[in-house]
Structure formats: structure tokens, C-alpha cells
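The following block contains the structure, expressed as C-alpha cells.
Of the protein chains in this complex, one is absent; all others appear in place.
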Amino acid sequence: MAHFLTQRLARALLVLFGVSLLVFILIDLAPGEYFQEMRLNPQISRETVAALRTQYGLDQPLPVRYGRWLRSVSRGELGFSFAYNSPVWPLLKRRIGNTLILTITSLVCSWLIAIPIGIRMADRAGRWPDRISGIGVTFLQATPDVLIALGLLALALRVRWLPTGGMHAPDFSETEGLGGVKDLVLHLVLPVLALTAGMLPVLVRHVRSAMLEVLDAPFIAAARGHGIRRYRLLLGYALPAAANPLISMFGISVGALLSASLLIEVIMSWPGVGPMLLEAILQRDPYIVVAVVLFSTLFLVAGSLLGDVFLYIADPRIRVE
Amino acid sequence: MPTDPLQTGGPQVLLRGVALSKQYRRGGWLSGRSSPVAALHTVDFTIRAGSTLALIGASGSGKSTLARCLACLEKPDSGEIWFAGKDLVSLSQRELAAFRRQIQLIFQEPAASLNPRFTAVQIVSEPLLIAGRGTKKERQERAIELMALVGLPAGLASRLPFEFSGGQRRRLAIARALALEPKLLILDEALTGLDLSTRAQISNLLLQLQEVYSLTYLCISHDLDLVTHLADDVVILREGRVVEDLAPDQSVSSQSSQADNPLAVALELSSLPG
Partner (left out) sequence: MHPLLQVKDLAVCYGSAARRQSAAIDNLSFNIADGEAVGLLGESGCGKTTLGLSLLGLLPAGARVLRGTVIFRGTDILGLAERDLQKIRGAGISMVYQEPGMALHPVIRVGDQIAAVLRSHKPLSREQARIEARGLLAQVGLDVENRIDLAYPHQLSGGQQQRVAIAQAIACHPALIIADEPTTALDTATQMDILTLLKGLQEKLQVAFLLISHNPDELKHFVDRILVMYAGRVIEEGPVHEVIQSPLHPYTRGLLGARPSAGLSADHKRPLAVIPGEPPDLADLPAGCAFEGRCSEGRRICRMQKPEEVRPEVSRRVACFNYAH
């Protein structure tokens, strides 16, 4: 297991390195840069802009900039934001935490809902519980995520039960406690609902088809023949056997949820990395973009690594003796 | 060009294996260590032209590895395979192509080796197409002939593999194997898993084809009764080594009970109760 993990970690590092280089090159290729707007401003002289560019190292060729950035990573700064005039890491730290709260909550919620629904549908395949859920799933899948989010917001505005934006109530003081947790949970409801609704159809379909395939297997028929009870057959026999494709799906769902959450954060003004990324892209603040992309990659890699570990635990055939 | 130093008896030897060895590695690079598993260990044998050599052994004895080596699907690690005056092991892939046609392999479950989307005629004529022989029409006619040869009426020509019974699929596989007029047919458990009456039909078909076309068979099986019925010579493999090399009359005729039958002993058969 240790060997397996180190190997996966080494691969993950390599991926991170590659992605950072790629993002650097892509940003460089994209037209425009942070100081472009200043050039259009008649009150700022050409010399000042040039001096600023020199100061921030934008006049250097790409390899030099990349080398400098690497050094700043090693210092734990992850580059420098021109817009905030500050190292990136302190800016991002808090927002990453917020994004993780949202994404992980949605991940857990969507899987916890998808598994029982999918199992139920597979068990009743072709009969009315399956058909009705199938229609619901198709409907959800056909609705764009943005529409779901906006619909939820509109609904919340009308019924006034839930806060419709942000992460905390305006009068929320930084004090910890039960009140603070309750406030956070209330603010989480809408974005988590939106994310879960977007993710659910894919997961439900996946669970259903994985279960259906397994329920057809001879060992399930054999277990029935031994008088194993129905619920045990579904949960104790079919589900573990269907675990492999579901675990692979888990890794994928982590990435999908993260990218969906960047959008939902913007719509629901959740103070995560989503709004910051958008802002940074619009302002051409390159190092924030690089840092956010790297964070997403790290999260994705962690998701698939977690999937591999689950797989290793769940399937004895994968463990190499 | 080296020639077969052992080829002494003239044309009657079709194929000769000399000191064939093959190892597989168990465990991947992921596990960090891998251990070699000997599948074949200095295996020697001779197949006479027009005869049937039975290769028997329990599963894991190296039978199928040997078959794959002979069919040029794998290269042995060491040793020589002499066929028609050439050592197949030393030949390049290009040079092998011509010999591959003369050695055909038939698997246990032909369903897995028949393209499910091809009709019977397409399946049987495919080797001709690959070898670039004849026009489309000629190939089709030849395929119908071959099907007739193995007892499949022309009416079945446009059927798909799943529409055939288990026995008919074996016939189809045999017809395809015969398309390029091979000298040697390797039957890898080709009669296993068939019902008794079907097995008898196919075994009769094989005997008949052998007589008419003086085909040579290498028959791999763990079915003792059938092997003794079909084979002229028997090679017994155990853990990758040749245990015995017998003519079947040596091996079976005199012994009445299975307990002192060397074949049965080699297969670790327990004696029958009662």
C-alpha cells in the first residue's frame, strides 16, 4: 500500500508541474496583460508603465518568469497578484477553504442521494418506481445548471426562508459556536442544492447501470438460490460488486463538482475561489489564475487518488500480492 | 541457412520441437518485484505427418503455451521448432507469415474467436481475403465448399455465429482453419464442452478430414477417452515438462484399471469408486 501511494503521489507531483507550465504558456499566448489598460490612460506615462512592467518582471522572457514563479512557490507565496498587490497564497487560502466546504458538502450530499435512488431504480428496473425516477432524472439533466441555480434563487427570494447569497449573515460576528454553524449551514443550503441537482442525474444513472449489470451476474442468482434476503442481496452482495465503476465515477465526480462549483459560487456570491478566478481572468492577473488552476488540479488529483485508495480497499483482486 | 540436424527419417516428420522453454513473469512493475514462472521447460516432441499427437496434462501444465508457441503466436525463450526444414523460432515475423498459414489453431470456445457481426461465409472466407487469394466471388464459392466439407449446408451461409449451435460453431471454426489448406491443425480443447453426441460428430469429422487430406493434428485435451480414441502418439505434460512420450497402445491397452494407467496417473485422476 505504501509503495502504491508513493507512486501515485510522485505521479501527482509530475501532473501538477506539467499543468503549471501549461497554464503559464497559455496565459502568455492569450492576448493582453494587466498593464494594458494603463497604457490607454493618458494620465499614466509610457515610462511609468514600462517601469511597472520591469518591477513585476513582465518584461522578462517566459522561462525566467516561470523560474521566478517556481521560487515564489517554494517560499509558499504562489506568485504575486498585481491587482491586490500581495502574494497570492494569503489571498487564496481562505477562499480555498470556503470552496472546499461547498464542494465537499455537495459531493457527500449528491452521492448519499444518488446511491439509494440508483439502487432502488435498478431493483425495480422497468417498473414504475424506475420509470418515474427516470423521468425526473432526465428532466434534471436537461435543465442547465445556471437555470437551476437561478430558479432556486428566485424561489428563495420569494419564500424568504433561506439566505440567498454569501456565506454568513451580515451581522455575523466572528465568534465561533452553534449559532455560527447554523448560520453557515443555512447559507450552504442553496448552493449545495444547486450543485447536487446538477450532479445527481449523472450519478443516479451511473449507480443504476452499475447495479443493473451486477444484478444480472450469476453469483447474484446463486446467492438468491441460497436464500439470501433481498435487502442483503442488494446492499451486501450487489453493491460491493458494483463498487468498481462507482469508485471510478467518484474520482470523476470530484472534478466535475469543483468546476460546477466555480460557476455556482459566482451566481450565489459564495466567497470561494470561483469569483476570484473570474475577476483575475478579466483583469489579466496571471498568478491568481495559475494558482486557482493548480488548486483545481490538486483537488482533482486528490479525488482520483482517493478513488484509487477506495478501489484498493474494496477490491481484493486489485491488490498485488 | 541452418537445417534441421535431427531430420533423419525423411519426410514423415512434420514438426519437431527441440528443448522448448518459455517463462512468464508474474506480478507487474507496480508490485516492485516479479517472479518468473516456467510454463515450458526443455520440451522435446515430434509430430509425424498425417498423424495425431495428443498433448495432455492438467490445467497449468503448459499445454496452451506450447500450442501458442507452435502456432507462432508467441516465441519460446529458447529452443527450436522445426517445420518444413526451417526453424520457426529463428524466423522473422515476415518470414513466419507463410508458415502461419500452414499451422492453424482452433480454440475451445469458437464463439469467442468468431466475429459476431460476420456471416458464416464471411468468417470462412476471411483467411482467403487476408491472404489476398481469388476474387470475391471465388472466395465465396470456396467458403461454401469448405462449409459443405464440414457438414454445414449452403443454406446456413448467411447466418451469424449466434444463430449456430455449439457443434455448428466448431464446424465453422474448422472450415475457416482449413481455408488456407494447412498441414497442421492445433486443436486446443476443440472438443471440450460439447455434448456427447455432438462431440462424436465432430470427432468423426476430424478423422474423416485427416484421412482425405492427410492432415496432421495436435490435439490438446484433458479428455482421456477421446484422446486415446483419436491419437497415434501421446505426450504428457506436467508443470511444463514432458513426463512421458508414448504411443497410445503402450499407454492404455494393457492396463484395465485407471489406477495404473500412466495417462490417468499423469492427470492425477482418482480411481473410480465402486
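A few remarks follow.
A and B label the chains in the order they appear, each numbered from 1.
Note that in this section contacts are C-beta pairs under 8 Å (C-beta built on N, C-alpha and C of every residue); 3 or more make two chains touch, one makes a residue touch a chain.
Just so it is clear, the model here is predicted, and its values are computed rather than measured.
Checked against the full complex, the candidates B:160, B:180 or B:200 give a single residue touching the omitted chain, namely B:200. Those residues of chain A that touch the chain absent from the view are 217-219, 221-230, 232, 236-237, 240-241, 243, 314-317. For chain B, the residues touching the absent chain in the complete assembly are 52, 58-59, 165-168, 193, 195-201, 203-204, 207-208, 222-226, 228-230, 232, 248-249, 252-253, 255-256, 267-270, 272-274.
The working rule: only the chains that are shown with their structure count from here on.
Taking each chain's centre as the mean of its C-alpha atoms, chain A lies 55 Å from chain B.
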